[in-house]
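A protein chain is absent from this complex, but the other protein chains hold their places.
On to subunit A.
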């Protein structure tokens, strides 16, 4: 009896850990913001070709405080405040990368990267190919991406599909502290242009980190997804903050006896389809969750990849996408809340995809 209670408690803790990482106070905690900050610090210390430039990154410590303390530590040469002039400073950063530096170009938010998208695509992504491998562009474009809170349409959208569309770029989209720290460090060391899509709403969230994650040489490989929670009944693929929604959904489904496997994509390009295929071979059901728009989105690409792969025959039901509603983001609180997939939405999608199998649980 006691034993079974202990087991229940442990299971509850496990679930709580998955969905609400602040519960376990005993383990070392680190916010996503600090994960990014320490990643920048490590790489600035490691390689003197690395520099950070962008609006408010230096003296103001970053609009979202991601670069806190770095200007004081590394000075004007390596932490550079730019005027509000995205196209210009993105171009300057790309030029510096072509000439041997390793710039980290911060967009205050990725919404503003559209002012500079020509340099991301035409100057950074294509040069290696156009020069037949002679000129590589080791640059990182980073900043908060996706829907923020109460900031309306121009400041709330996901660019994962936009950038992942373009060959020559690598695109990563971290969820937690481990992702943020490891992926940013990998991105800075990468010889190719990497777009790091952070999430503003996650910056202040603390996650448990072990010594491995805080190690100065900790890296998360670009192009490898992570199974956040194993399960055998249905696979839920997500990236960025939607991983949180997926984990919470998995907890809901668990109450109904359904074991969902949650995959955190981490990288959008390259897309780790092998991990998803392997998972679906086990679960035979798949839903995708993203906070971006549906058309030509990340979920749409995953669906297409299934159609073209023999893993298609492993599916017992059609793949279903849970995406942001296909409208510009509204400002009003209630409308905004319903513009992105919520746990009940994803749960409903999972139950529909599982059909009779869910009822038999």
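The rule we apply is simple: a contact is a pair of C-beta atoms (placed from the backbone, for glycine too) under 8 Å apart; a residue touches a chain by one contact, two chains touch by 3 or more; residues count from 1.
By our rule, contacts and distances are computed from a predicted model.
Its record in UniProt calls the unshown chain "pyruvate dehydrogenase (acetyl-transferring)", which is the match among "pyruvate dehydrogenase (acetyl-transferring)", "V-type proton ATPase subunit F", "Ubiquitin/SUMO-activating enzyme E1 protein" or "Mediator of RNA polymerase II transcription subunit 18". Within the whole complex, the absent chain has one touching residue among A:148, A:164, A:202 or A:273, and that is A:273.
Shown as candidates are A:63, A:92, A:114 or A:278; the residue that touches the absent chain is A:92. Interface note: of A:31, A:67 or A:123, the residue touching the hidden chain in the full complex is A:123. The residue from A:28, A:73 or A:352 that touches the chain not shown here is A:73. Seen from subunit A, the chain kept out of the figure touches residues 42, 44-49, 51, 69, 72-74, 77, 80, 82-83, 85, 87-101, 118-119, 122-123, 127-136, 138, 167-168, 170, 189-192, 216, 221-224, 267, 270-274, 305, 308-309.
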